[in-house]
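Some chains omitted; the rest stay in position.
Letters A, B, C and D mark the chains as written, and numbering starts fresh at 1 in each.
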Amino acid sequence: MSVEVLLDTGRERRIGFGEAVLAGTKTVEQLVEALEQADECGLAMLLTRLEREQCDALPGHLRARLDYEERSRTAFFGAPAARRDRSRVAVVTAGTSDAAVAREAVRTLAFHGLSTVEICDVGVAGLWRLQQRIDELAALPVVIAVAGMDAALPTVLAGLVPGLVVAVPTSVGYGIAEGGVTALHGLLASCAPGLVTVNIDNGYGAACAAMRALSVHESE
Amino acid sequence: MSVEVLLDTGRERRIGFGEAVLAGTKTVEQLVEALEQADECGLAMLLTRLEREQCDALPGHLRARLDYEERSRTAFFGAPAARRDRSRVAVVTAGTSDAAVAREAVRTLAFHGLSTVEICDVGVAGLWRLQQRIDELAALPVVIAVAGMDAALPTVLAGLVPGLVVAVPTSVGYGIAEGGVTALHGLLASCAPGLVTVNIDNGYGAACAAMRALSVHESE
Amino acid sequence: MSVEVLLDTGRERRIGFGEAVLAGTKTVEQLVEALEQADECGLAMLLTRLEREQCDALPGHLRARLDYEERSRTAFFGAPAARRDRSRVAVVTAGTSDAAVAREAVRTLAFHGLSTVEICDVGVAGLWRLQQRIDELAALPVVIAVAGMDAALPTVLAGLVPGLVVAVPTSVGYGIAEGGVTALHGLLASCAPGLVTVNIDNGYGAACAAMRALSVHESE
Amino acid sequence: MSVEVLLDTGRERRIGFGEAVLAGTKTVEQLVEALEQADECGLAMLLTRLEREQCDALPGHLRARLDYEERSRTAFFGAPAARRDRSRVAVVTAGTSDAAVAREAVRTLAFHGLSTVEICDVGVAGLWRLQQRIDELAALPVVIAVAGMDAALPTVLAGLVPGLVVAVPTSVGYGIAEGGVTALHGLLASCAPGLVTVNIDNGYGAACAAMRALSVHESE
């Protein structure tokens, strides 16, 4: 099993953005293999869930080419896409503890040239915090809403804005909320029409969904 | 096993209200036995989850003494307590489909002499419906909030009113919401401080909690 | 509890499409109340999960104004929006048994003036069926993918097309697949980036997500 | 994402007590941000689930202003409310291992000026321990009952006292009891009428529920 990595080099051509490497469950050898394959193909690459220890264990010449952000556990290998002018995606969190997952979405979008409006800690137990920002949010085509515990924020939000609302449940919580399944199931059961959901803590996936919604739009 | 029912005749003395009979899982013979024991002790009695078929299968002399309401599946056997003047409990529903459970709470309170403010179909996907009534709700010592699906209403409510908010998840819903476990778990995970929860569809229990909060209060 | 329905009359203004009535868990009285409120406000209305028995139990003057389709259990009350020319949404099913859920999505889109491309029974155990249609699907901004059992189709699809892929798990299946939770969880765990998911059997919600993605797009 | 904390400064005005900070899932930077916002607004603040390591990592000037209790993992930032004379809430535990959760409730009440009766290790496998104290408990308007494993104590208690009984399931236990879901579900299924429940280990929430029940009472 000498080669354990086989990059999907045609992904950008097919779906509009390239393969990212989910680093957390990979060995350093596998990460090196992935980066070298990307390098050979001339691909820039996003790494997600890259722990600081993994990052620091990479050979120096590869480590040096990574733009790593510990908070979101993301790294850019090679240059990200050119930043476009106008923010068309908001990333909103219900609680302070959801910020790391939100950062993963923000960094994924940034890697692909998209800037974001970030709004934090506007959970519905203090509803005025959300209502202050609602006009701003209602003007955007995509809102990513990140929430743990009972995850009521995305439902309230989706009742107030017309754009695509992508909900990201987080694993933040304790007791019955631990791990995020309660948040996830609550979002899927939402009474707000057209709310869509991704896996727990999947800020990367929510950002990809935003890119799908926006990029096709552009191509028309 | 000639006698299968043994009423807890001292319950009212101990906790302030008497035993109710959960009728749905009992045979007609058992219901008769319970009503006759109540009669012998001179107790009025509330029956919950009494199906129309069960009700109609009772012997005429017992059936005649029941005040049955099909919607809430409740019956009063004997005279309910005298109605007090002022409503101090609200019963609020998120959706139209939650009305039957809400009625069980309303009827339980009525049997014990308590009148209620009822507010229906004010789920958070259309938040203005709740906000129109919030001042009225904020003035009451107890609010019972009935909600299925993602059950976001009680959380929003508990962020806006100071009284005791008793949440009742309902089994209304489909897919991951079917049966009400998603609603229940979401309520327990609520980020609103001090929200308390009872079992799925347990309008009776929520009403009893309200009576506990109010009656001790009165006795002080 | 004389009024149990309170329509969210401002929904279309806020989010671009009006409230629909989830009929299955409502009484005939509640349905009448909803339709009459809609009528008073001059709103056309979509009903979902309306059983034939419920439909036939409505008063004649209301029944007559419903365009009911039994297969999808949907009804249009009042005139649907004018049909636009170009199909920009595909609705794809993995198996024959997923067709009823797919129809709910198609009818929801039709009620709002959107036509659809429908592709049936292209599950991945016979992959050529999907591959024959892939160019057509890759040209559309939104693909709704309906699948039960192990729900592998949306993942394969999202690896092949650039548009927004909204997955709808269905309750079709037996054993561990019964009820659709296995399909739902599999979709959320998908390794295809940017795949989004709605509740089990929620064709209506997937259609609403498509409208969110498309309508904001249009308004820009 | 320069600002990740946005305190709900109007909470006390709305619901009678201010926002608490759930510290355990926050970074030190976020805790500093929260304390500084509180300081600017002149708010005293309760912190829960604050680990000793987090506490010690705070800047000295903030650390110095915290009254930290390791057992309950709570801290008071600023002066707690003046203590009132009479205890009107009991906090009862089923087992010795439930004491930390009970302490969180006691400290939350203390921060808001409420003193408590504390009764420990009176689980129902040795029923006499509870029965010795039952008259004392029956005289109080609110009893918080903390129990893990099978959580039978709150049910027995609620059959013996008239006040509001708020059950707190704990994560203490092993095997099928590990994590507390068995205790939680058992409490929700309780056959004692009017028993209400909060999330696993949520001593803070139970105390807030007690405050809701008591404070409205007072305002009448």
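We adopt the following convention: a residue touches a chain if its C-beta (ideal position, glycine included) is under 8 Å from a C-beta of that chain, and two chains touch if they have at least 3 such contacts.
These numbers were taken from a predicted model, which means no experiment stands behind them.
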Identical protein chains across the whole complex (4 displayed): 8
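Rule of thumb we're sticking to: only the chains that are shown with their structure count from here on.
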Relative to subunit D, chain with the most remote C-alpha centre: C
Copies subunit A and subunit D touch via same or different residues, half shared test: different
Inter-centroid spacing, subunit D versus subunit A (mean Cα positions, whole Å): 35
Mean-CA-position distance for subunit D and subunit C (Å): 44
Rounded Å distance, subunit B centre to subunit D centre (Cα mean): 26
Set of subunit A residues in contact with two or more other chains: 125-126, 158-160, 175-177, 188-190, 193
Touch-based graph of the chains, sorted into line, ring, star, complete or other: other
Touching chain combinations (by label order): A-B, A-C, A-D, B-C, B-D
Of all residues in subunit A, those that touch subunit C in their complex: 8, 11, 14-17, 20, 138, 140-142, 158-166, 184, 188-190, 193-200, 204-205, 207-213, 215-217, 219-220
Interfacial residue positions of subunit D with respect to subunit A in the complex: 1, 3-6, 8, 10-11, 19, 22, 24-26, 30, 34, 49, 169, 171, 179-181, 184, 199-202
Residues of subunit B defined as touching subunit C within the complex: 93, 96-97, 99, 102-103, 106, 118, 120-122, 125-126, 128-129, 172, 174-178
